[in-house]
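A protein chain is absent from this complex, but the other protein chains hold their places.
When the chains are written out, they are named A and B in that same order, and each has its own residue count from 1.
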Amino acid sequence: MSSQKHGAAFINRQSFIELDARERATALFDPGTSRELVGPFDRVESPWLPMQGVTPQEDDGCVVMKGKIGGQAAVVIALEGAFQGGSMGEVSGEKMTAALDLARADSERGIPTSAVILLETGGVRLQEANLGLAAIAELMASILAMRKHAPVICLTAGTVGCFGGMSLAAGLASYVVLTREARLGMNGPEVIEQENGIEEFDSRDHALVWAINGGEQRFAMGLADALVDDDTPQIAEAIRRFVTKGLPPVHRSSQVALYRRRIEALDTSRQWDPKELRTLWAGKGSEGDK
Amino acid sequence: MGEYTGVRGTVWFRAFTGSASPMPGDPNSVLTADAPLGKDRARFLCVVPDPHARFPCARHGEVGLEEAYTLAARVREVVDSDKGDVKRPIIAIVDVKSQAYGRREETAAIFLAAAAAADAYGSARLAGHPVITLVVGQALSGAFLTHGYQANRILAFDDEGVMIHAMHKAAAARITRRSVKELETLAKDILPMSYDIRDYAKLGMLYKLLHVDNPEKPSPQETQNVQSELAAAIEDARRSPVDLLNRLQSKGALEMRKASLLVRSKLEEQWREG
Partner (left out) sequence: METIEFEYPAKRKLSKRAHAGVVGSGDLEVLFEPADGATARVFIRTSVDGFGDTWKAVLDRFFAKYDGVVRIQINDAGATPGGVMLRLEQAVEASEQ
């Protein structure tokens, strides 16, 4: 499938990246079936941000919506990348974790309920430090419990990408959906440059950043399940496909022997061209998937 | 605040198991051993510095690719061998500098390696193995998410060399555009930002704070006391549900995580409506 749409098709595409978290979440549901839970009017905001002169957001940058995707019960949890970099605070973290627990409870009671998590996030919100970090650990625990019953689908579209502790949440997902603009990695280039120098990672080298963390690279390495264009109907269709598919036979993060062997086989005496790992790990070139 | 010295993990691993070695074929940065603990035979795991590690960015006590997958493998081994039998305890001894910050690490998807280790620990817990974490030194960020934070119960020593946090002070100050002094002042009023382990304990996620006079040189009596505490934590975990909800039900949570509790109850209420 061509990775570029030209002419009218390109102009007519509906950008998903330009949507805010609420709009993104709404767009993934079967029309008219979704409702928001603990939204801005419930006023559950961060207790910690106002204490340090930072204006809170009434939904704490996390939108939870419940409804149907492809006719099946689903919950969508969307982080707002524009608020505090989509970072995990006490409230946004608990919204995500509690929503997953409720979806799991429904699944256990006979209503399989998938979870779709929209990850635009740099990880822990440093203004809430230990509560943010704890929230990520608890979220990860809830993903593990949830994914015994129904799929947990993680979607990162950009522009923030998925970094920090929240990249581990993506690592635990049943399915990962990425655009080319998306980036997925544990440590951002600036942090690596700070810790180990510019030789290790020049954070201003954008081509390098996407060559390593970009959606196309991750997909080509076999670490994502779909590579999508920045087009809302296409993205909604990809999500629908995975909701309908149900649980994978085995989760990526459980394939320890496979990945351990792959790491052992790497020649650590040099840096690699990221494309080498495409061949090594997935035998792929650079193709998209619809 | 104490600097990371990288010795505490080895000291306590040796104190509990009588040795300080990796298992055959494993990198030298991951110590694994089975040893008696209370009435159980527990598996102990610890990440330690290995100056000769294959990955250059993982030579000083960082949790990198090899460390994460080795932990995952050795935890899974316990779960696989115990199927249908007594679920052995798994003890994570934690003193880790940070996750590994490197280009090789990002290229080879350290995020997945970290997830794999957390998956192993969390799945072991869900399968009924008591997973207990003892923070003897530093437990930072991605490294702690990988090795230790999926435990049923977390214990820590109460001294200056013990730190649980999302980011070292200097880096955190840089990113939030404040001075270290400003950060320390903020941390006094804003408990989750504090670097003091006693403040962390007030948040309600810690099962117990333990006192040892010198964590780098424990006496035999102190070692025995800590072992008893671990055994008590194991029993407590065995009597309780396998999820992490206990972290929200503690006295500390009732006081310091009111917003979390409010979110959870509102979400439950609204989930059923309509």
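Please note the rule applied: a contact is a pair of C-beta atoms (placed from the backbone, for glycine too) under 8 Å apart; a residue touches a chain by one contact, two chains touch by 3 or more.
None of the values given here were measured: they were computed from a predicted structure.
By the touch rule given at the top, the unshown chain touches A in the complete complex. The residue touching the chain not shown here, chosen from A:Ala82, A:Ala105, A:Ala211 or A:Leu247, is A:Ala82.
Annotation: of A:Gly32, A:Gly53 or A:Gly283, A:Gly53 touches the absent chain (contact as defined above). As for the chain not pictured, it touches chain A at residues 20-21, 39-41, 50, 53-58, 80, 82-83.
Quick note on the criterion: only the chains that are shown with their structure count from here on.
The geometric centre of chain A is 24 Å away from that of chain B, both derived from CA atoms. The part of chain A that touches chain B in the complex is made up of residues 35, 37-38, 42, 44, 46-48, 51-52, 64, 66, 90-91, 93-95, 98-99, 102, 123-124, 126-138, 140-142, 144-145, 148, 164-165, 167-172, 184-187, 191-192, 194-196, 200-201, 212-213, 218, 221, 223, 251-257, 259-260, 262-264, 266, 268, 271-272, 274, 277.
Residue ranges on chain B touching chain A, taken from their complex, read 54-57, 65-66, 69-70, 72-73, 76, 98-99, 101-116, 118-120, 122-123, 125-126, 141-142, 144-146, 149-150, 164-167, 171-172, 174-176, 186, 189-190, 192-194, 200, 203, 205, 243-244, 247, 257-260, 262-264, 266-268, 270-271, 274.
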